[in-house]
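Removed from the display is one protein chain of the complex; every other protein chain stays in position.
So, chain A:
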Amino acid sequence: MTIRDFLMLDLPPLLAALMAGATCGLLGSFLVLRRESLVGDALSHAVLPGIVLAFAITGARSGLPMLVGAMAAGLLAVVLISVVQRAARLDPGAAIGAIFTTFFAIGLVLMETTGARSVDLDLDCVLFGQLETLVWAQAEGLHSLVDPVALEGLPRQLGLLAGVGLVVAVVVAALWRPLKLICFDPGYAAALGMPSRALEFGLALLVAAAAVAAFESVGSILVVAMLVCPAAALRLMTDRYGAQVLGGAALGAALGGVGYALAGPVPAALGLDISLNAAGVIGTLGGVMVAVAALVRAGVRRARVVTA
């Protein structure tokens, strides 16, 4: 494998997996701490009708309209979930399950009827993403990394991921304490006069934005894995809030990066003639991550009992 091959074929998907993992991993902790992991699942699917409509209206797969459409759909889904939950007095899981499957189904129907499907938005890409199709055709060598003309040829998904990731990081840092409080004790946050409802919707908007930015490259299933697995694994590994939240971003990036590397580049470098589906490897690795954390924790507990 030459440097040119790496830059052209492996660098874009690797960067996409890293950024998607870091962004989702950062937000995942808030969902897991609020015991709302399913909301990540719901949002990553509920954004579909927004994406398809934006696509149908603009006629192109461009980042910003799709982002806006997805966030609108995500916000509508969150509002509807809370309305259904209150009006029908359903438990949160049932309300979430009903709304997000409906939204996802509407998205699929819209995809068929608006003709969006015939171009390049289809079910496979929605579910599994298209990491392997991210290529940098203009890459010629290391000098391309500093060549503005060549850099413009980078897949636009990378720009969207970088932009959303940056916004998410800044917002999480700026709202550090309010977010902590609405995760631990939303009632107390409201009693202190903090805008807890607005913060909850803001968090949902960030998750929707991260889900749509990541979804285009890694697919909706992997978005769920990246939102939940790093945060869930850390939940078993630390009892410090900062380590939980920042560690989630680091572990998410590691999940994306290592998962992608194991799928293609590493076997190739070892001269093995196997190439695995990157989304599949990353998803599997997410599950393995949680299982290992659980086993280590159980082992530590047993050791404590034995020595005590």
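Things to note:
One rule holds in what follows: contacts are C-beta pairs under 8 Å (C-beta built on N, C-alpha and C of every residue); 3 or more make two chains touch, one makes a residue touch a chain; residues count from 1.
Just so we're on the same page, contacts and distances are computed from a predicted model.
Taking the options "Formate dehydrogenase subunit alpha", "NADH-quinone oxidoreductase subunit K", "Manganese/zinc/iron transport system ATP-binding protein" or "Response regulator transcription factor" in turn, only "Manganese/zinc/iron transport system ATP-binding protein" matches the UniProt protein name of the chain that is not displayed. Only one of the listed residues, A:A174, A:A198, A:A269 or A:L295, touches the absent chain: A:A174. Only one of the listed residues, A:L158, A:C183 or A:A268, touches the absent chain: A:C183.
Of the listed residues A:A56, A:L80, A:A243 or A:L262, the one in contact with the hidden chain in the full complex is A:A243. Residue in contact with the omitted chain (choice from A:R89, A:H143 or A:R304): A:R89.
Against the chain not displayed here, chain A makes contact via residues 33, 35, 89, 173-178, 180-181, 183-185, 187-188, 190-194, 235, 238-241, 243-244.
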